[in-house]
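Only one protein chain is missing from this complex, and each of the others stays in its spot.
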Amino acid sequence: MEKTVALELRHLTKTFGSVTANKNVDLTVYRGEILAILGENGSGKTTLMNMISGLYYPDSGHILIGGEEVVIGSPKDAFRYKIGMVHQHFKLVDVFSAAENITLGMKDGKFNLKEAKKKISETASRYGFLLDPDKRVYQMSVSEKQTVEIVKVLYRGAEILILDEPTAVLTPQETEKLFDVLRRMRDDGKSIIIITHKLHEVLALTDRVAVLRKGEGVGTVNTAETNEAELTELMVGKKVSLNIERSEPKNCVDRLCVSHLTLTDREGRKILSDISFTARSGEILGIAGIAGSGQRELLETVAGLQKPDAGAISYLDPTTGETVNLLGKTPVQIRDLGVRLSFVPEDRLGMGLVGNMNIIDNMMLRSYRKGRSAFLNRKDPKNLAERIIESLEIVTPNAVTPVRRLSGGNVQKVLVGREIASSPTVLMVAYPVRGLDINSSYTIYNLLNRQKESGVSILFVGEDLDVLIGLCDRILVINSGRVTGIVDGRNAEKGEIGLLMTMTESRRNPAEEGREKQ
Amino acid sequence: MKAKESKREPLFHIVRRDHMPTWNRMLIRVLAVLAALIFCGILMVAIFHIDPFRFYRSMLDGAFKTPRRRWYLLQSMSILLCISLAVTPAFKMRFWNIGAEGQTMVGGLATAAVMFYLGGKIPTPLLFVAMIAAAILSAMIWALIPAVFKARWNTNETLFTLMMNYVAIQLVTFCIGNWVKSGSGILAPMSKYGLPKFGPSDYFPNILTVAVLTVLMFVYLRYSKHGYEISVVGESENTARYIGINVKKVILRTMALSGALCGIAGLLLVGGTNYTVSTSIVDNQGFTAIMVSWLAKFNPIFMILTSFLVAFLQAGTKQVSTDFRINESISDIVTAILLFFIIGCEFFIQYKILFNHRQKGSEQA
Partner (left out) sequence: MIINFIFSAVRLGMTLLFGSTGETITEKSGHLNLGIPGIMCVGAACGCVSEALYTGAVGQGNANRILAVLIPIVASFLGAAFLGVIYSFLTVTLRANQNVTGLALTTFGVGVANYLIKTVEIIKYSYASSFFTAGFPFAAKLGGFGKLFFSYGIMVYLAIAIALITSFVFNKTRVGLHLRAVGENPATADAAGINVTAYRYLATMIGSGIAGLGGLCYVMDNLNGNWEYVIDAMGWLSIALVIFTVWKPSLGILGSILFGALYIASNYISGTNKALLNMLPYVVTILVLITTSIRNKKEHHPPAGLGLNYYREER
């Protein structure tokens, strides 16, 4: 089939304040293909797509559709050019039904929900979706919501579909189903753009891959002619040899025992079921799993931010040798028990730090309660801030700069620096290098390794399997809130972990589950 | 037609500013105030045919000409400032307490009740203690009611506190109705039970009290652990949870403080100024205070300036209305216009407008 150009981008540039999100990006999309936009977190994939879908307006550059230059100033313009985007964070109105959400914003013809529902069902069944048009969004599961989003775009007759990390929230079966649907759409002549950083998905699904690095386009390759190694190299810029200096764990003793931990969320969904593991001093225990498998909740439960339904969390105090029960304690109570537990959460500016506060005040978050005075002691935090800025080489005008004005890597250094400063015995980190460049990432890895060498027990939640294998001594794999296995980081295979991550209920080996229970 | 329209590039687009130096922010705000005053001057010429310079002159006279006027200006400014201080901690916590009007009124009512029932029956020093305690406690409770529901069920506090204002008004009417047997609805001033007077003016004790409160509030917000917790909760409840702040407790504690300060304002109004209570005693200052606090970006020291500005306008325009025989509503209009200008100028601090030069356009899409 002769390839016709559907969409062309020329030299698109977009900046946010001092941050350049996209710089001179060129891209061509053909009809009847699936194109992957591949890049690390923070490489500007979403920003680029938002410019095509009319959410952001480019600072400079041109967008061509069918060879003709167009201006896409709003999502409405994008629809007019038959461009539809399924955002990572769904854009749905919770109290509306599926049908209301799908027809939202349409102007043509008489307003007739009944007829619309019929048409929606037709569209859905044509591509193999299951959808109840009357169901309200707040009663839907994540994959149902995604279905609504995709049908919404199709219903509008989109010829160019953009999907932003569509599989991040899906189970493996749901992912497979989605891919089938996408292939059917491609065969229907539509152009599909899928944003992702998962290489196996790129290879399994797409026809071509465009790679972004630090906001710039670094090349487009045909999927059939490439492999994981080449794509990785394009993505990160150099041959990655994940040579993280990993030392042998020394003097390992049990530090934190979690057993049979079960957690249900407010809507009654099981987030964690029967999780058991032991973290030891002087080693890094990795936690692997597809996004949303309960990693965040697991760490939050240990930190005392979530109340579990059942289970036990006990901490073995290295100084007294006593066992301390942490279950059901608040963060303050945990601290008062003398447990030095540090936690670097995944949401840095929304949870770990306060964006509008300066570095000194952010240092104080952990320590401000110290002492009986009703007033704050800003002297110690000031010294700490200056020490961290110097030792971690944080790029900032001074210590009184609001942290939101720092770059992502420096924000993370502030956070990790603060958490390490309290000389923890247990350090939990969630996605600590997400959105960071390679150099900052290595700074973080080294920091963690140094902590490990000094005898800290580290829990590391990561998404990149290469990093997990390169850094961790043992890796705990969880899948939909259950432990599916614990593997040795030194001789683990990526495939093996991947399998454990995506293993379905029926295939799970019950013996494996029991292995780590004490 | 649509397709043609969309080819036109927008003339400008708006982006969020990264940062603006402090003196630039100040300059923009000062310019906004000047622009508002000029605009009002133009209005005066256009509508009333008043010489604008006589208009400004009259405003200055109204506020500053005699010592009495100057003291009065300080008095009205301090009451406004006191209520502004009261709402500030709650606002910093992003708790939209627009019930200061009612809280102040209840504080005043409680003061009046103590004066009415206990005046002359117990020793004067004891009476003062009772007045102070009643004012603070009653307003605190009034403020805590919505806070409890906010903390427990996340009940919308803006609407809740708003409604509480009108309950308070009716409560005042009810009490006066019971106290004043003549049915006139006006409670005669109980001057002999008023708080002690000292200093160069009758208003001096009030002004001094508020001055002390301003400094205390500044220190509380800036240097105390409580103040720090308020900032963290306001900025991000998630962070607060993460470091183990009990958010509910902070909400309740802060609203109790807010209420207590409103109670003090009510005490000063009833026990220190009017010696009686009526439904119009707070005179909408509870609402004006919200704007004063917001304009000062919740900084008690800046609030001295903003409350001064508003009090000056109110006093000045009152003079204008007598000098030129325009009706008094001119005061509200001028105040509101000034507020509009200052509210609007924040946009230029937060955002900047980028003009597109690549292509000729005509207007924003």
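For reference, chains read A and B in written order, and residue numbers begin at 1 within each chain.
The criterion applied here is as follows: a contact is a pair of C-beta atoms (placed from the backbone, for glycine too) under 8 Å apart; a residue touches a chain by one contact, two chains touch by 3 or more.
Note that the structure is a prediction, hence the values are computed from the model and not measured.
Touched by the hidden chain within the whole complex are the displayed chains A, B.
Touch with the chain that is not drawn comes from one residue among B:162, B:217, B:233 or B:311, which is B:162.
In the complete assembly, the contact with the undisplayed chain comes from A:76, out of A:76, A:340 or A:405.
Taking the whole complex into account, chain B touches the unshown chain at residues 14-16, 96, 98, 149, 153-156, 158-160, 162-167, 170-171, 173-174, 177-178, 284, 287-288, 290-291, 294, 326-333, 335-337, 339-340, 343-344, 346-347, 350-351.
Those residues of chain A that touch the chain absent from the view are 16, 53, 55-57, 74-76, 78-79, 85, 87, 91-96, 100-101, 103-107, 111, 136, 138, 152.
Note that in this section only the chains that are shown with their structure count from here on.
Centroids built from CA atoms put chain B at 44 Å from chain A.
Contacts from chain B toward chain A in the complex involve residues 2-3, 6-10, 13, 15-19, 223-228, 231-232, 235-236, 238-239, 241-244, 246, 358, 365. Per the touch definition, chain A reaches chain B in the complex via residues 16-18, 57, 60, 69-74, 77, 80, 303-305, 330-332, 335, 343, 345, 347, 350-357, 361, 364-366, 368-369, 373-376, 405.
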